[in-house]
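Quick one: the structure is below, and I'll ask about it shortly.
Of the protein chains in this complex, one is absent; all others appear in place.
Coming up: subunit A.
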Amino acid sequence: MKRVVVGPFNRVEGDLEVTLDVEGGAVRAARVCSPMYRGFEQLLAGKTPLDALTIVPRVCGICSVAQSAAAARALASAMGLEAPANGRLASDLVRAAESAADHLTHFYLFFMPDFAREAYARRPWFDAVQARFQAVRGSAAAEALEARARLLDLMGLLAGKWPHTLALQPGGTSRAVLPHEKLQLLLTLRAFRAFLERTLYGDALERVAALDDAAALAAWRDARPAGASDFAAFLRVADDLGLERYGRAHDAFMSVGAYGPDGAPWLAPGVYDGALHPLDPASIDEDVSHAWLADDVPRHPAQGVTRPAPDKPGAYTWCKAPRLGGRVVEVGALARQVVAGHPLARDLVARGGGNVLSRVAGRLLELARLVPEMERWVAALAPGEPFCADGALPDEASGVGLVEAARGGLGHWLEVRGGRIHGYQIIAPTTWNFSPRDAGGQPGPLEQALTGLPVGDGEAAVLVQHVVRSFDPCMVCTVH
């Protein structure tokens, strides 16, 4: 048996190292290491609770708005405060814009460039894919970055700036929209839609969103002429390389539900493992048996603690291992769409579970569904009506904020004592997906997804990269 250490992984957010035990040309076991620790949960302790709004976005520069939203929601629940409809819509729009930008960044800048690597030089599609998607030099990056920058104009208007806005407040948002600004928001979304329809999909968003099974997706792919759709180009590569056979994890998918009013979100919460189950956040706990952290038993995050123990034997990461009722679950766009019941996502998972193909397709399916939804939210904004409600925070309180970030469920658990933050625990999406083993030895989703993978030189070596990046990891969030 040979032990291979892979890192640094670039084109992921933050620093990541993976150790593979290889035998007979395949991975026998994988250990995922998040090698950086900053201690945000520690540095929040003792602060004025509202300071969390300034501090937690800085956990992560790629999903800072999601962190804001989770903090705002945790504070709102501690204050018993509900945002007016405008505030909710504006906050959803800001969050959706961040997710849409993330999906775009992932596809064009992080994921696709691996197919332009020399390992694939003999494939018939290589020249076209290299010209289009090669890192830095490919023609797609400039177009995608321009579309992304234009989309983020929505942030400038609704949130002041991105990343690290303070516009998301417990009671709504700090930036009301005037009638002419509502039109500007619509025009921004229209420009983004035009890019997606012309370049990414080569088709109307509604037609992509209406694809209802793998056969329909294949037929759609075959109907797109070469060069007319970047998504179809990916699907052809995926078909040729059999990407649906790689990167399967535990096939239990969790979503905390996303967008819209509490109780009736646009994307419903739940757990899906072939059947749909309700989500019980009380059954979440975090195990630190293999993390460089001191603790004795798994704890619910409301009782969670974070104490570094860098010399702990048997530990190999700073990441805790969150489990749902003891189970390993996968989170992300695919999980969201599967739980919410989209027929294409359900069919892809029925055929091959979570894998490199279904995760990427899930992300692009979500993007096609999200933008028309955002257009509806803008239309529903009512200038002149309030955007932010007022409230007071009790000196003794606790609150929970569960939101879906681009990469999956994000939870903040807040406890206030004597008017100060006593406890603050964060479980980020990549904490779920890149968790280490738990006390029972169960590997986390990526560890499982890498197990059995053929590795070697050339195409086999780059497979590891596809599997890792299919999750779109965000390492700075993971251990914060």
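The rule is simple: a residue touches a chain if its C-beta (ideal position, glycine included) is under 8 Å from a C-beta of that chain, and two chains touch if they have at least 3 such contacts; residues count from 1.
Simple rule for what comes next: contacts and distances are computed from a predicted model.
S.K.: Not counting the visible chains, the remaining one has a UniProt entry; which protein name from "1,2-phenylacetyl-CoA epoxidase subunit B", "Hydrogenase small subunit", "3-methyl-2-oxobutanoate dehydrogenase (2-methylpropanoyl-transferring)" or "Thioesterase" does it give?
M.R.: Per the UniProt record, the undisplayed chain of the complex is "Hydrogenase small subunit".
S.K.: Considering the whole complex, which of A:S77, A:S91 or A:T105 touches the chain not shown?
M.R.: The missing chain is touched by A:T105.
S.K.: Could you tell which one of A:R58, A:R198 or A:H300 touches the chain left off the display?
M.R.: A:R58
S.K.: Of A:A71, A:L89 or A:A176, which one is in contact with the hidden chain?
M.R.: Within the whole complex, the residue contacting the unshown chain is A:A176.
S.K.: With the missing chain put back, one of A:D153, A:E330 or A:D438 would touch it. Which one?
M.R.: A:D153
S.K.: Residues of subunit A in contact with the chain that isn't shown?
M.R.: 5-11, 13-17, 33, 35-39, 42-48, 50-51, 53-55, 58-62, 64, 105, 109-110, 113, 116-117, 134-137, 141-142, 145-146, 148-149, 152-167, 169, 171-176, 178, 184, 308, 310, 383-384, 386-388, 390, 465, 476
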